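Of the protein chains in this complex, one is absent; all others appear in place.
Moving on, here comes subunit A:
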Amino acid sequence: KNSAKKVLAAGAVVCVESEIRGEVTIGARTVVHPKARIIAEAGPIVIGEGNLIEEQALIINSYPENIAPDSEGVEPKTMTIGINNVFEVGCMSQAMKIGDNNVIESKADLGRNMILTSGCIIGACCQVNTCEVIPENTVIFGSGCQRRVQTERPQPQTLQLDFLMKILPNYHHMKKTVKTTSAVTPAKN
């Protein structure tokens, strides 16, 4: 398990205080705040470009509930996360497939069997644990997890990402990124 490789593409800004366990690939221009946790237990996690993962967010590829961690014949499934997503403070996501331009607001809770397409917004404190594909541009909000469809997808947070990529290295140490994408060497930590 110690040979799990972490590939942080050049241009990714990942703070040292964040916890990254297992086989994780992070794309360019993605910002991972301190105290964010990305845990790849039951399989690798691939995160695309331009994502914003804020403090105390938890992205975890965990075993399904009825399978013990050490049982035989369990194939590791990869969790994929697309580009320009925002994981706000304190959210937890176990969804195996997340598309582009989604926003998961603070303290939201996504179950393992969800699939987010594009432009979805999961509102603050909403716990969604159904087995379905959320259609594009859906907004889930409110204490009863009401849904509606919005006409325009949320904008990518380019301004915020640029600002953070400039300011965060002034105050935090960053994890090492690979120089070129072809050379995949196991990084320390």
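In the analysis below, a residue touches a chain if its C-beta (ideal position, glycine included) is under 8 Å from a C-beta of that chain, and two chains touch if they have at least 3 such contacts; residues count from 1.
Simple rule for what comes next: contacts and distances are computed from a predicted model.
*Asks:* Which of "Dynactin subunit 4", "Dynein light chain Tctex-type 1", "Signal peptidase complex subunit 1" or "Large ribosomal subunit protein uL13m" is the UniProt protein name of the chain not shown?
*Replies:* The chain we cannot see is, by its UniProt record, "Dynactin subunit 4".
*Asks:* With the missing chain put back, one of A:Ile53, A:Met92 or A:Val139 would touch it. Which one?
*Replies:* Counting the whole complex, the residue in contact with the absent chain is A:Val139.
*Asks:* Go through subunit A and note every residue touching the omitted chain.
*Replies:* 121, 123, 138-139, 141-142, 146-152, 154
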